[in-house]
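Here the complex is missing one protein chain, while the rest keep their positions.
Presenting chain A:
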Amino acid sequence: MYGEQANKLVTDAKRIQHLPHLPPYASATTQAVTKEVRDLDRENNEILSQYSTSNASQPDPSSSSGTPLKSSFNPASDPATACALMVNHLAMRRNKRCLLAYHRTRTSKLERMIWAGADPFASPSPSSSGSSSLSAEEEQFAHQYGELLAQYKGQWTDVDLTGSLEPPRDVFVDVRVLRDAGEVQTEYGSLNLTKNSQFFVRRGDVEGLIAQGYVQILR
């Protein structure tokens, strides 16, 4: 109760920031926190409804039906109840913030992966294959964000927004192939990338392969 579950989400979110991959979505905790919020809200409504029923003689019709917040409750006359209401209310807000923080951390991680050209749907470890670590909503979000990014990027084809953010030194670089990558088409014809071979190629042409770990730059 009172934010204990939500604290798990916060520590989880902190952990996620430093992980190279996304751990599985904490759907059970999320549900528990959401349930806690609903319970707290119900509790508040119950407390307040006592006040509106005990003052049912009041002629104002809006206070008794549906809008318990407009009841005749006077915090000064009953500080204990006021305190309980306040604590419940703050706990709900805190839970909401924790949930938002957890989800935002995960979505920004997804966004970064998509910017970097990594596949967010890839499973972090082969043993847990089959079930993705993303929730269904997150998968949908990742797809849509990918589309959004492609759309924005498409307006800047000449500068290639997802390109390297390191200032370029040389147009051409020496690269060594770490894994077989097959034939790659460049502006100057095709390269056959077999393991352990070396090439002198335009940096822009192999940028994607470097990011995916197929080739390595030699210095």
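Everything below uses one rule, namely that a residue touches a chain if its C-beta (ideal position, glycine included) is under 8 Å from a C-beta of that chain, and two chains touch if they have at least 3 such contacts; residues count from 1.
Definition applied: contacts and distances are computed from a predicted model.
Between the names "DNA replication complex GINS protein SLD5", "RING-type E3 ubiquitin transferase", "ATP-dependent DNA helicase 2 subunit KU70" or "Signal peptidase complex catalytic subunit SEC11", the one given in UniProt for the chain missing from this structure view is "DNA replication complex GINS protein SLD5". Contact with the undisplayed chain is limited, among A:Pro23, A:Pro79 or A:Pro168, to A:Pro168.
Across A:Thr11, A:Gln144 or A:Gln212, the single residue that touches the chain missing here is A:Gln144.
Residues of chain A that touch the chain left out of the display are 30, 33-34, 37-38, 41, 89-90, 92-93, 96-97, 99-100, 103-104, 107-108, 111, 135, 137-138, 140-141, 144-145, 148, 151-152, 155-156, 158-161, 163-165, 167-168, 170-172, 187, 202-204.
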